[in-house]
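Dropping a structure here in structure tokens format, bear with me for questions.
The complex is shown incomplete by one protein chain, all other protein chains being positioned as in the whole.
Let's look at subunit A:
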Amino acid sequence: MTALSATLTDAATMSRRQLRHMVRYPSLTLMLIGQPILFLLLFVYVFGGTLGAGLGGAAGGRGEYLNYVVPGILLMAAASVSMGTAVSVAMDMTEGVVARFRTMAIARSSVLTGHVVGSMIQAMLSMAVVIGVALLIGFRPSAGPGAWVAAVGMFALLCFALTWLTVAMGLVSESVETASNMPMPLVLLPFLGSGFVPTDSMPAGIRWFAEYQPFTPVMETLRGLLMGTPIGGSGVLAVAWCLAIALGGYLWARALYNRDPSK
């Protein structure tokens, strides 16, 4: 068996392990998927009427706000899943079985790859549920098949990046509690961007942050793909941010996992 196929085999084995964990412990997955749905309903039905009026579109009101807010909710879903990743990685590291893996001649990072694959599946599930519920309550995207594929790809790329970042966060945390707190800013980032209201309605300082933070181009790209709004430079920027975060997260996670646990 070549080194590459051995690495892939081990990654697949660890991914199956992760899937079994998700099936055996479904409450975590349900909570992670449920959270963005709650926010979707809250924002559309509680704040949606007022916020929609402020968008200044022709239709106005709740329906228009729903169409506006879906990309923000999707990023929340991605952040929520990555929070779960950090928690489950931190939990895993407290288990003796990971020590066993370290004393076996297997592809070193396959445990982490397993977590990433598991989280990616959760994330895609979460996206399907968010879109499904949104469509049920009146979300009317204008995207054609090509744009849908691109939107799913954009979302997957973002989740891939966030997952590697939060795997590292899970590894660097001394406890499961820390691991659940550390990714918290990710859940707030959609608010401090164009997720829930347009950035041009914000005061100068916040607006500056909102326009330059990584989630905004991703949300603008998703919005453009789903609703046909102009994307401009956001697409390239979004992909670049995701690749940078993914690479940084991967290298950080790998270094953390490879360090001597006694040091």
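The rule is short, and it goes like this: a residue touches a chain if its C-beta (ideal position, glycine included) is under 8 Å from a C-beta of that chain, and two chains touch if they have at least 3 such contacts; residues count from 1.
The definition used in the following text is that contacts and distances are computed from a predicted model.
> What is the missing chain called in its UniProt entry, if the choices are "ABC-2 type transport system ATP-binding protein", "Linalool dehydratase/isomerase domain-containing protein", "Molybdopterin oxidoreductase family protein" or "Cytochrome c oxidase subunit III"?
Choosing among "ABC-2 type transport system ATP-binding protein", "Linalool dehydratase/isomerase domain-containing protein", "Molybdopterin oxidoreductase family protein" or "Cytochrome c oxidase subunit III", the correct UniProt name is "ABC-2 type transport system ATP-binding protein".
> Among A:Leu30, A:Val97, A:Met184 or A:Ala244, which one is in touch with the chain left out?
Of all options in A:Leu30, A:Val97, A:Met184 or A:Ala244, contact with the hidden chain holds for A:Val97.
> In the whole complex, what residues of subunit A lie against the chain that is missing from view?
1, 6, 9-10, 13, 16-17, 20-21, 24-25, 95-97, 99-106, 260-263
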